[in-house]
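Every protein chain but one is kept in place in this view of the complex.
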Amino acid sequence: MKIINCPLNGPRNSSEFVHGGELREMPDPNNCTDREWAEYVFYSDNQIGVITEWWLHAPSGYWFIAERHTGSDEILRTYDPSEIFTKRVEFSAKAESSQSEEITA
Amino acid sequence: MPFSLLKYGLNKDYPFEQNADLPAPSALKSHYDVVIIGGGGHGVATAYYLAKYHGITNVAVLEKGYLGGGNTARNTAVIRSNYLTSEGVKFYSESVKLFQGLSNEFDFNIMYSRRGQLTLAHSDAAVRGFRQRTEVNKHFGGKTELIDPQQIRELVPTLNMNPADQPVLAGLWHIDGATARHDAVAWGYAKGATQRGVELHQLTEVTGVTVEQGKVTGVETNRGKVSCGCVVQAVAGMSSVVAAMAGIRMPITTYPLQAMVTQPVKPFLDPLVSSPALHCYVQQTGRGELVFGGGSDPYPLYSTRSTMDLKESLLAHAVELFPFMANMRLMRQWGGLTDMTSDYSPIMGLSPVDNYYLDAGWGTWGFKSTPICGKTMAELVATGKVPELIEPFAMSRFDTFRQVNEMGATAASH
Amino acid sequence: MSSEKRLKAPMGLLIDREKPLSFSFEGKQYRGFAGDSIASALLANQQWLMSRSFKYHRPRAPLTMAGQDANTLVQLGGEPNVLADREMIREGISAEGQNYNGTLEGDKDAYLGHFGRFMPVGFYYRSFFKPMGVWDKWESFIRDKAGLGKLDLTFKPEYYDKKYLFTDVVVIGSGPAGLSAALKAADAGAKVLLVEEMPLLGGALTYNRFDIAGQQADSLRCELIDKVTAHDNIEVMTDTVCNAWVTDNYLPLIRGKRFYKLRAKECIVASGAYEQHVVFRNNDLPGIMLCSAVTRLMKLYAVRPGSRAVVLTGNDDGYLTALELLENGVEVAAIVDLRSEHPWPELLGAVKQKGVQVIQNSTVYEALPSKGNKHIRGVDIRTIVGEGEVSEFSTTLECDLLCMSAGYMPAYQLLCQAGAQLSYNDDAAEFTLSGLPQGVHIAGSVNGLHTLEAVLNDGANAAIRALRRLQLSDESEQPVSCLAKPNFSWPIFSHPKGKDFVDYDEDLQAKDIVNATRLGYRDVQLVKRFSTVGMGPSQGRHSALPTARLVAKSTERTVTQTGVTTARPPFAPEKLAHVAGRIFDPRRHTAMHHRHLELGAKMIPAGNWRRPAFYGDAAQRDRWIREEAEHVRSRVGLIDVSTLGGIEIRGADAAEFMNRIYTFAFLKQPVGKTRYAVLTNEHGVVIDDGVACRISEDHFYVTATTSGVERVYRDMTKWNAQWRLDVDILHVTSAFAAVNLAGPDARKVLQQLVDDVDLSAEAFPYLAYREGHVAGIPARLLRVGFVGELGYEIHVPTRYGEALWDALMDAGKAFDIRPFGVETQRLLRLEKGHLIVSQDTDGMSHPGELDLTWAVNRKKPFFVGCRSVDIVMAQPQTRKLVGFKLPLNSTKPEEGHLVLKGDKITGNVTSCEYSSASQAIIGLAFADIADSEPGSRISIRVEGEEIMADVVKLPFYDPENLRQEM
């Protein structure tokens, strides 16, 4: 079984980890086209080569990022997501933007 | 003894080379009307039906390895039509029908074997899903019943009815469930296609696709360039990679799927038995081995290596289902590359590139569709019109969020 | 015959002559010694026949004496396919042959062998199917003949388990190469694990003869083993097979009833080589064995393999075998040497001196059988005149033993699994391995080395490579060279009458392989699949090399181009019991679990949890559910909802985070209030729901479904790894035990136990959240309405869960409180029209189809799946989840039954129950959008019958919601 080197917990058997999918850049949901959104949601490059992806170390609940070759399964690097996600993400308001009124239920 | 055997036995010169199933290698021509990328079951079936029904024989099937060496060689050969959606059931039922006549059509025994498939429900949710599948199947004329534990016991007396403390509550008994010699299906189609003039080129890898003004005009291979009128891509696990050569991005992720086989023992298990909840299914082949399959690998990869964790969990559950199997010996484990879509339905039909046709997204379940897929894809190529049966499976369904969701009917049953 | 016949010590390394044992084979009693394999004990008693072959039912006897062939597969009680040459005898065991019809000796299916010519390669594909339909009849006949041993279908598994192991260096194989590697690595300070399949260390040193005098093997073996066993850094595991190589040096080791999983930093494979057979007619007769099998028999088991032998060899090892035979009292009628060049002169001299006739440039063309093919009685010897061709002129020699050696094939499996490639060296006529991944090293005869000196040095070199990677040494490797060429390049002599076996497991003859290529199956992979060569229990250990040679020749390619088929795990067939091991199936119990059992609950699985479905025997399910439901509606009931998922969101951005994750708006949710929370995935599909309590400005407590919480929690933490909001997300499912106390008397029951929360409707209204103590236990109180009655969800720290249950049951006595289960709860919520995600939704359901648009705020800037929801909602809707009603006396639809419109399937029933509260059958179903308005009718097909149901407005019960808001 493969060993994955968790940036927090060190090398562990891959069975301790959950794959979280490839890192994908989300188009602006309020301003992209339907087609762009469908591309984001359903389509994927799925090529043979190095991809950047999410992994979760399940026992510690820790998400991190790995660069892995999808042909050889070799993991070239793992690191904390803060290397990529450096600041708070904001979403732009919707075009018609009448700020949300509470609905009661 | 069948007469055909006498014929071989009495003839000194058997086999007769001119009677070979597959012709010897030949040179690549510079042009074909149709190039089919991928010499798996789907590729050769498409070629066969093009030649047989549409008289199109200037066709080359290009296979980078050996004939049927992709998933066609690796699948556990479960043939069934007990799907969930109307679109799915209609489509797969046609395939099951075609399968039944293939041996005689090919003059080549594919050993189609109708054993029935029993899928086990261990939760109310599964019972609900099975009832729905039973009803949808019956609606389209299929032979499927929801059966109770007593009937299950009669059908498979050796089954543990409380495996892993997950009691068997009901079974989906699919009388049409069957299996066949998977390799023979590819060989039979290849034989029929090449006899009609189709060229099969093994060890011929497509390395590029030429697209001019939005239209495909040829392919590059490790043996040189070939021009063509149209291309059918049927490369299973490699779908995204080959499509990218034509500039097409697909809603597909490639995952390994593994299977394994034991040493042969005397036959004791007729039906195909599957427990989606325990991620395990099993059948006994005509040679007496048990073939096991289970869930897909947990992350995308282009490698057919075998892993131990899958084997451990799958066989642990196998022994739960059939405790006496603890005494069997595993002989071999292998893997294939499956092209998974998010709705567990295939992608067939047109692509964004003109004259470039897609046959992909077969994931873990596409062996059973080989005949009907070949037939409908051939019709599409020959007529330029998308046959009704495959219309719902167009890739463009993802752009409009109109998936054909077969998730519940596919997991760990193939 | 009895055991005095055994050879004298030191022959018989494995047996203990002081411990005689008896056992039976085919019902007959035999005696052997402790340490004997079934096969050695049988051979000691002249019982050669052990099984019948797969296809032709030919009599078969041991070929390798090392568990490398399928000839010795026997039935041991209920266990099929046991290797008789590996399985040790134990007192009283009884074994049987396999794959025969009648008796092993008089197999009625042996006639199949005569029909061999009617069963050419791939004959199944060419027959049995004409006319159409006839295959169905043939199939069952053919199926009856399939398989080898018989499974005992009543067998109960025994206790097997697993263990992890760790080491710096693992050495696989304890021949001279492995021993030398282990010592070298250990001396440098590495922790070494030495793994050997056999019961004894030493590999070829335990059975092979390396010198004329026959001294070298034993002295070297003793010397090396003494050092190894005395070494502090070496741990030895004998009787242990390394059964695969898996990524990152993860190696399954099987010993006894345990499956070890070893993680090694460095892996040295010194697995040796498989001696190869010669292909000629009748090369499968009992009495024909590999040279190494014969020396194993003598040295390990002290069994004299025959009285008059012929040695057929392509190398010098055959001569050494002849010396060994002579020394042990076996006459050697001749050495038939395939080669025309002379062997090592001293060796030739030594055998000649003993009067052995040496016939060079010749082969055995056919082995002559005794009656019924039961044993070899002689050989037909011919001069070799070309590749695979022999002269007309034949010499016949009588013999009862034929030893053969055509050369060696590296034991390549583990290394190929690690990624090594095999290529054929034409000069040496052998396959060699190259291209190993980092951390894997090769040593000894598996590396194409054949002299002892070279093998020992190669072992040390492998250790040096490993040590360098471990930074324990910077020594460099010593050059090794080996001039021995044990492989004869074409040891295949096809016979027009066949039975010249390439693959013993599958009864495949030379012409079968060639004919496969002539039929167009030219690739070695296609040859394998068409002929089944290499697909039997021994997985091509002996067939791969001749097959590659035959295919190369008949398709005019090189052997390297032809290659061999993929080496797949396992290395040797492994019992499912081993791989399955001790099965870990975690179970989760709530704090009140034992109370449910005491109350007679029918427990059902909910993921890893077990929950009460209802309280009472399963036979009266409907009655218990009805009674429990009526009780909740009229009095008060208590249900354990501890399995409900729990997540806490805390921090300055808690509300912002909730707002992004759930479809509803949460920024302005008041503190002390609960709110329904729905989750869509990025496809816009509803995947979970729950209740969100705002405990304080920056503190939310949300529930999720039992099966969904894990995923919800993962999604949340993953999103926030990107968003970087100032929140803390804590999974608290196991931290809280929870119950729902529901029914008109709920407040009265609770009142007795709470004095720090005002429970009055005004002070603690519907959908409010409070904290206080229940029976002195700190509690979170939620006023919820899932079952549609006045109700309190009470969440307490898990350690108090049982006490809480007891306190409520006690306080409820006066009100006739009754526990109810999940199935009852399902009915109650159905009466209220609440959907259950995953039961009433499927993988496509978006909020619009579920009438959940009220719980979706489409104005906020973002929630997961928002854009997808927009896209699907903008399209014309096709179906909708509706409530339907049928009279009580109607046929009751079951969940999963179809909703039809004409011929078209438009939906399905998702929930359906008898409701005494509504005095009707009620349910939820997907229906065509056109039929989704109350007042429409939908057609449901129930067991073939079409039933028209009324679509009604939800909920079915208490439409004004007066009861839950009491």
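Think of it as A, B and C in the order they're written, each chain with its own count starting at 1.
Everything below uses one rule, namely that a contact is a pair of C-beta atoms (placed from the backbone, for glycine too) under 8 Å apart; a residue touches a chain by one contact, two chains touch by 3 or more.
In this section, contacts and distances are computed from a predicted model.
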{"item": "Which of \"Sarcosine oxidase subunit gamma\", \"Cell division ATP-binding protein FtsE\", \"Molybdopterin synthase catalytic subunit\" or \"Ribose transport system permease protein\" matches, in UniProt, the chain that is not displayed", "value": "\"Sarcosine oxidase subunit gamma\""}
{"item": "Partners of the unshown chain among those that are drawn", "value": "A, C"}
{"item": "Residue in contact with the excluded chain [from C:Gln509, C:Thr798 or C:Thr910]", "value": "C:Thr798"}
{"item": "In subunit A, positions touching the absent partner", "value": "8-9, 12-13, 15-16, 57-60, 62"}
{"item": "Positions on subunit C where the hidden chain makes contact", "value": "161-166, 261, 263, 582, 584-591, 594, 608-609, 648, 650-652, 728, 730-736, 775-777, 797-800, 802-803"}
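FYI, only the chains that are shown with their structure count from here on.
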{"item": "Rounded Å distance, subunit A centre to subunit B centre (Cα mean)", "value": "32"}
{"item": "Approximate Å spacing (C-alpha centroids) for the pair subunit B, subunit C", "value": "22"}
{"item": "Sequence positions of subunit B contacting 2 or more other chains", "value": "305, 307-308, 342, 400-401"}
{"item": "Subunit A: positions in contact with at least two other chains", "value": "1, 18, 34, 38, 42, 73"}
{"item": "Contacting residues of subunit A [partner subunit C, same complex]", "value": "1-3, 13, 18, 20, 29-30, 32, 34, 37-38, 41-42, 54, 56, 61, 63, 73, 81-82, 85-89, 91-94, 96-103, 105"}
{"item": "Residue ranges of subunit C touching subunit A (in the complex, touch as defined)", "value": "246-248, 250, 263, 660, 664-665, 667-668, 675-676, 682-683, 713-714, 717-718, 721-725, 731, 854-855, 857, 859-862, 866-868, 871"}
{"item": "Touch list for subunit B against partner subunit A, complex", "value": "240-241, 244, 249-254, 298-303, 305, 307-309, 342, 398-401"}
